[in-house]
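We show some of the complex, not the whole, and keep each chain where it was.
Per-chain numbering from 1; labels A, B and C assigned in written order.
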Amino acid sequence: TSNEEDEPTGAQTVAAGGNANAAPGTKVTIGFSAPAADHGWIAAITNNAKAQAASYSDVEFKTVEAGADAAAQRAALQTLIAEKPNVIVLLPHDGKELNSFGLSAMQAGIPVVNLDRAFPDAKAYRLQIKGDNYGMGVSAANYVIAQMKAKGVSAPVIGEIAGMDELELTQERSKGFSDTLAQAGFRVANRRAARFTADTGQQEAASLLQALPKMDALWNHDDDQGIGVLAAITQANRKEFFMVGGAGSKAAIEAIQADSGVLKATVTYSPSMASSAISLARLIGQNKGMSDLVELQVPKEITLASETITKENASNYLKLGF
Amino acid sequence: MTAQAAPAPVKEPEKPAEKRSWWRDDATEPLRRNLGLVAVLIALIIIGIITRPDLYSDGTWVRNNIFTILELASVIGVVTVGMTFVIIGGGIDLSVGAIIALAGVWSTTLATQDYGAGGMIFCALAVGIGVGVVNGILISYGRLVAFIATLAMLVAARGLAAQISGKQTQVSGNTFINDIAANDFLGVPLLVYILAAVVAGGWVLLNRTTFGRRTVAVGGNVEAARLAGINVKRHTLLLYALSGLCCGIAAIMLTSQANSAQAAMANLYELDAIAAAIIGGTLLSGGRGTIIGSLLGVIVFSTITNLFAINNLSTEVQNMVKGGIIVAAVLVQQVQFKSLSLFISRNKLTTSN
Amino acid sequence: MTEMGEVVLELTDVVKTFPGVRALDGVQLEVRAGEVHCLLGQNGAGKSTLIKVLSGAHRPDEGRIQWLGEDFAPANPQAAMKAGIATIYQELDLVDDLSVAENAFLGHEPRRFGFIRRGHMARRTREILGGLGHGEIPPRRLVRSLPAAGKQVVSMARALSHDARLIIMDEPSAVLAHDEVGNLFRIIRELTGKGIAVIYISHRLEEIREIGDRVTVLKDGRTTAANLPARTTPTRDLVSRMTGRTIEYVFPEPSTKDRGEQLLRVEGLTRANEFADVSLTVHSGEIVGIAGLVGSGRSELLETIFGARQAESGTVRMGGRALRPGSVRAAVRAGLGMAPEERKSQALLLGEPIYRNITLATFTGYARGGFTNAGREVAEANRIADTLDLRPRDVRRPVRTLSGGNQQKVVVGRWLLGGTKLLLLDEPTRGVDVGARAELYQVIHDLAARGVGVLLVSSEVPEVLGLADRVLVMREGRVVREAPAGELDEDTVLDLVMAGSLQAEEVTL
């Protein structure tokens, strides 16, 4: 999100040489495909993957850009196959839509590492590493609930700015949020869906603020669109509520640490998973296991926990912000 | 002229009335369309009042809400003014959203931000006009179909914006720029003044200057315009430059609202602007349209959005309802149109007899 | 007007080719100040192309143009206007959504800092319109709402808004009715009286006799005769130079046979502000003509009978069965056909081949199982092209490339195919040259002889009287007289037609 740093922070890659697995092994060609970056998080995914791959002398990294939709990504992957990679790391536009590609690649003997957006079919991937969208909603709701309890608000007005509504991950996040709130007897008073961009974030937030003249808490799914959400809050001159962010951008973490505005917390969904995916793909290509685990092979599924960053722990996370 | 006994050919005083009736019909059509849009607006507000009486009972809230709607309309409104000119002039500009993104991104690079607010505004306007001129050259001198040329520009400009921004959201650190969206003057948001100024300027340009009248000629009958000695190519070029200029202004406004710019900003604004212009009575084939109609079209759309927000409709229901409202809005204009013209013609009959 | 001024314009060997055709193939022309120089030629002879060369709309390929003694090659219309040449084009060249004044001054608006001086412009326009005898047209009305005749007046106003030394008029009288033509001639005389030269194009020889000084004849893009005296050159000569043959400009003998059974019966047809309570009948084999002023509602009447407009009251019966109001399809099914007044906007697919335009109303009939039969269509179209002497004869060429008169033949030709029982013709000979006109008359007559009923609207009274068996005279939306053609003469009809307007003028003044 920051202007200065297009390169990922060092902390988002694993330093090569940290453990025994880091020693150069057989040459591995990793093919990588992620949707075209149109906002910070996806851009960070691609950058992290690239940087992580560059840190290994035994990895050859080939990316294909995935274009605008699932169909374009399928077409791009088709050409990637022709390059005969050892492992494919793939952040699909939509897990279900690209499931058939995963299957055919696996059948052709190319292990597929699915990043973030799950294939429904277990045979379609060798490894799935993803964030916890539902858990994000849960964490955000838990923070909101705790604050409300602390303030003694029994029927809080809670707003939500979601991301692109047609994506399943948005649905999961919202579901985790509303499910958890419901357990505390709370509900979302108004939910607007933006499109992961700052300008749509601003517009939806402006509408939301108008619809809820008084609000207690607001959860915004994505810190990148949060720039616009915060701008709208400033423009409306509102400060009676607090806001929870999502994903964990550097700017958001800094703002939380400084405690200067309504943004009090953010729940992580870290693009660092891309770095991990590359490391593990390399191990799969070299037929190695994870050195901290007893197993001789990399596990089949890894789900990152969604952590809650607040003023208290912000300094720990600063290095992970994108 | 009717209802007269045939064998009384003497004393036919309705001749002057009839002569006038030559041009009876069409002159007031834009006015009636606009009245139709106002009716739609009123209906939307009434729906708002019915569904959220709690909010609408608060005077301050209502006042704020009007400004919220206008602010929401401001960026698209500015773009639509330029678009209206282009469409009246017989063209179309699909690249407006992309131009906004490119202008916004370019004016928020660190290098540009170093020059301060003046530098940023200059950069946005220059980029807007520059891209508009390229569109214009491709279309008028390169003789490309406007749809294709501006579609190509859409793709290319977004690509360039992504390249420049490194696909990052570029935060604007300039308080002057950021304050445009945050501040009021005499209780009215600055963005609303900008919209008003652009609309007023557009109206004067279209209705009171040779440029505007020639735009109608070029779009309405290009051969006639050519035979009247108008430099059609140069005029076409200027139209796209004007649209680009509006996009430059809109880029500053949007950057100010979002405190940032990125390559994906102003996504699909082209569709919104074209739809607003057409709802406002601009003929897609050129030669006819009004600035006021376009403005009303934009406001109708942002009022719909506002109505959805205050009623907390889910996205999918929003979309279904929105489709219905658009159709209804156009139908209302037609009903309005028909019944009024019927009324007028009946009126005419009684007065002329 | 007998003594003419110095030569202002001289063309030598001017050539203009379009892809594949030499529209002008060595034209000579000499125009003097203060004269009305008429251009005569068949449809497609190159008259419009010639004036477009003069007005800067086309550039000549070869040849020399001298204007006021100097070589002249206008690069664009603006240049020609600056040099003092103003043009009224054959196809109305107005912008519908601009006002009368804006159209008159389009391209040279009076302005200050880019702002139009609207008051000034309106005043000048009112002056010019007043001079044209049409002070009643408000300068600020949209041109869209004017009828064709009103638009022609605006076109003229535009030409007069320049300080021109030469005004070119390409068939200005085509859309004007009798009284308007008289008005036009008065204006032309005023212009020539001031030493302004006028180039006048018309297919009506009697007009050329009345207003013209000298005549230049074009044929196939070449000058075949120059500077003939307009008044005295025998018609036979003019026509043979135009066409390469002689044509007796006479109407076919009215058929003596009895009327057939009744085809069309219109009763009490009314549309507010257009026409009221019109009743008429047409029998099989009968030609019924409708005479009247422009604006008397004849076009609207025809369109309403044809179902293109919906009547407010009244019925249209065809062969005893009432037609569904407002349905063209019902009318076509019942055997009606109509050649509308404005060919470009109402009748032609300009980009499509001629044969497809000719078969536009009938192609379904040649189709089998939904599949078209192009061979059959071309054959039928060729037959029509022969009948009407279409030039050029190639029916696969796009209609767009035809000259105005030949386009008109295509429109009429469409309804000569298929089982049309009743033909509605709205100004069928507008812009058609004398040769083709005679052929069209013959065609109409032959149709009637075959039992087809014809309802003919024309602003040329002699045409109505000469062709029709029975004549209706319309004024201000009403039928004021109905009589067999033999009982009427031109003066009677004109009196009937004008009476109302004369009175109206008295009322207004």
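What we mean here is this: contacts are C-beta pairs under 8 Å (C-beta built on N, C-alpha and C of every residue); 3 or more make two chains touch, one makes a residue touch a chain.
Note that this is a predicted model, so its numbers are computed, not measured.
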Counts per chain label over the entire file, given a single displayed copy of each: A x1, B x2, C x1
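By our rule, only the chains that are shown with their structure count from here on.
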Chain-level touch network, classified as line, ring, star, complete or other: line
Remotest chain, subunit A as reference, centres from CA atoms: C
Central subunit by CA centre of mass proxy: B
Rounded Å distance, subunit A centre to subunit C centre (Cα mean): 73
Where subunit A and subunit B are represented by their mean Cα positions, the distance between them in whole Å: 38
Complex interface listing, subunit C residues touching subunit B: 55, 57, 76-78, 81, 87, 89, 93-98, 102, 106-109, 111, 114-116, 118, 136, 138, 141-142, 144-147, 150, 158, 270, 272-273, 276-277, 295, 475-480, 499-501, 503-504, 507-508
For the subunit A and subunit B complex, residues of the former touching the latter: 1-4, 6, 37-40, 42-43, 165, 189-193, 195-204, 206-208, 210-211, 213, 224, 227-228, 230-232, 234-235, 237, 251
Complex interface listing, subunit B residues touching subunit C: 1-4, 6, 9-16, 18-27, 208-211, 213-214, 216-217, 220-221, 223-231, 287-288, 345, 348-349
